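Got a structure here, written out as structure tokens. Questions coming.
Removed from the display is one protein chain of the complex; every other protein chain stays in position.
So, subunit A:
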Amino acid sequence: MLSLGSGGAKSTKPSFVSYVTPEEIKSEKDPPKKEKLPDLLPGEVEFCSANPILKYTQDDLSQRGVFGTLFCTNFRVTFISDETPQEKKAKTFKNKLYGENDIPLVCVDHIYGVYDEKRKLITGGLVKNKYPSKMIIHCKDLRVFQFCLRFTKEEDAKKIFQGIAHHCLEEKSLKCVFAFSYMGTPSPGTDLSFCREMQRKQETIMFDSPEDWTQEMKRTKANCRLVIENKNFELSQRLPKYFVIPLAIGDLFSYQGKGLPIWCWSHYSGCALFKASFPPVTQEDGDFQKHLETMINAVAHNYLYSVKTEDLSESLPNIQDIQQSYNKFKQFFLIENSTDFWLSDVKWFSSLESSGWLDIIRQCLQKAVEVVECLEKDNTNVLITEEEGTDLCYVISSLAQIMLDPYYRTLMGFQSLVQKEWVAGCHAFLDRCNHLHQKDKECHSPVFLLFLECVWQLVQQHSPAFQFSETYLTVLSDSVHVPIFSTFLFNSAHHRESVMKAESPLAQSGPLSCPTVWDWSVQFDSKAQNFFYNPLYSEKVKHEKAVRKPHKPKHQRQLSLPSTAFKTPLKKGFFKDETDSLKKMLRVKRLSRWMGSPDSPAATTREFYESWQHRPVDYHGLLLPCLDGPAVRVWMQRYLRWIPEMYILGGGSVAMTTKLMELLSQVQDLKRVLEQRDTSQAAKIDHHPYLQHRLLSFGSSGRLSSSFPFAYTRNRSFKPIIPTGLMQSLMVTDSLASQEDEASSVASFV
């Protein structure tokens, strides 16, 4: 679609060369001496370029480099080497939109300039002065590029530096984001109806129609009400187009929908998880407080008159804390040279701890487990709240749903979950990801990344429970910074809709749609997409039709009373009493603590985890993470993939995955043979894409590096990486160090 196929070659304008396969380019324009041009995407425009620029190669211990041309376009910064590429390596995992020497503009995190051996962070002011001799670009996907500008003409160097700095660092309007140029150039041969057709065929549920929501309610047996009154955003622009609320809510329109409990998911027992935006309750605003009480009552009404509320803004770090912590954390992976690497290796654990990032991950998972415990063990409705209700609420609610519902652990299920909670739910992606380089730092925060990090922890602890792989998560986290997908470009459903409508050149044909990130074929061919599937996934036995746990018969539901909170016999008028006491509690304690649980949450969840751990593992049932110190780890693939010192040649998890895939495809082949033979057996075997395409094409796994499929070692020499400066690392200062080897004379040697 969108001319990414070979159809793009038909383009008549030479300046808009659409993407073609590398082999075709080679044959098209060959003279190697001539300045090479980047293969522009449809709608991509070149701003400036400079030659020769030296790009330092990273996987070389000496600071050598490659000469080439540096370009800046409206999509990316790109470097094209002067050297004719050696034999084309068949890259199994290639992004169609950008290559290893391309940096999408919104992916640029920081630019440093080296002026007289001094490294300075480039901000608006510095750009106007002189240009640096060396430019270092830190990317949001943790790549580091170093370009030497000394060899090119002064004016060219100045132009390219200023151009890159301007386009990457200056605040810009949404319209300047490449997605709008990209989709504004429909390439010949691709018509839009076809695109939409494709989208409908996807299995990812977009949650942009009442049917999707009804379906989801049916799937989880929710007994709630679908609100369609916000279809044209009359109710609120911050609320989703369609959403679901408890049945007991009558009044929708007060306070612009603020405080409305929005349904997330229903447990099979009947209790459900809700989220809401609650501004801090002020003493004066009595009316609004009453409104909130009504809302909480409505949630309680959902099932057995029990509810637990949790104000996440009080118990979890706020978005600025998250941003700060991540800023510290990512520094450990943005490594410019080998010396830095080995120096920082020494204090690795304590630096990691001081960033607090892993601790934030732990806190989020912990909170999600608390929510899960309420739903699963106590069968209590849960209402999580937050001032905006669109950040940590989503982290916690999505995590809880992944732990409880195996459907969300499939690839399509997971995408639907992100769609349901984050995209349709109006997470402010544009502000949080800072695609526009706004000066206002308050609203930037890697909340979505935090969610992916938490999911990764679950994946690494319980790999067989997930259909998708860690590579999938890594790619998804990268895709946030590829400014093409409608998924991550807007602050809310209303925002998306209004911008798309306004931008549509053909008003009569309805709003234009740019691809969603779930349209993976935009970035990867089907072979590369195979890496998204986890070969360890233990599939559910086929003949079981129900995706979820067997449901308890209805009559039993009435008998199973919640074990904590509002435990009262069902009698007439009971609810009124409860509301009174609830009101009292609200006044005294506001909405903060868990109600009615005396123990510390950490202790009770620990118990909950242990009792779960003692049961045999059911990968299609409840899933809980271990949260002890050693169990929460760094997402190695995402953070270490570009650091050559970290490559394990011939090792890493690739070695394992390859073997598994190999075996899996053999099993699948055998199955197919049997299927052909066995005519009586009508059972369908569902074929995963990775089973149809044999993945074994990447040859002997013995020589792949651990960073596969991301970085490739160009350095074929197969040399070990030997650390430098070892002695200074070890701070053994006590007398033990010299005990065996005679202490008397040590002083003179120290």
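Operating definition for what follows: a contact is a pair of C-beta atoms (placed from the backbone, for glycine too) under 8 Å apart; a residue touches a chain by one contact, two chains touch by 3 or more; residues count from 1.
By our rule, contacts and distances are computed from a predicted model.
**Student:** When one chain of this assembly is omitted, its UniProt record names it as which of these: "Auxin-responsive protein", "Phosphatidylinositol-3,5-bisphosphate 3-phosphatase MTMR2", "TAF1C polymerase" or "histidine kinase"?
**Tutor:** This omitted chain is identified in its UniProt record as "Phosphatidylinositol-3,5-bisphosphate 3-phosphatase MTMR2".
**Student:** Can you tell me which of A:212, A:229, A:345 or A:525 touches the chain that was removed from the display?
**Tutor:** Touches the omitted chain: A:345.
**Student:** Where the complex has a chain not shown, which of A:226, A:622 or A:721 is the residue touching it?
**Tutor:** Within the whole complex, the residue contacting the unshown chain is A:721.
**Student:** Provide the residue numbers of subunit A that touch the chain removed from this figure.
**Tutor:** On the subunit A side, contact with the omitted chain comes from 341-342, 345-350, 352-353, 358-359, 362, 461-464, 536, 538, 609-610, 613-616, 626-631, 634, 636, 640, 645-653, 655-656, 659-660, 663-664, 666-667, 669-671, 673-674, 676-678, 701-702, 706, 718-723, 726-727, 729-732, 734, 736-746, 749-750.
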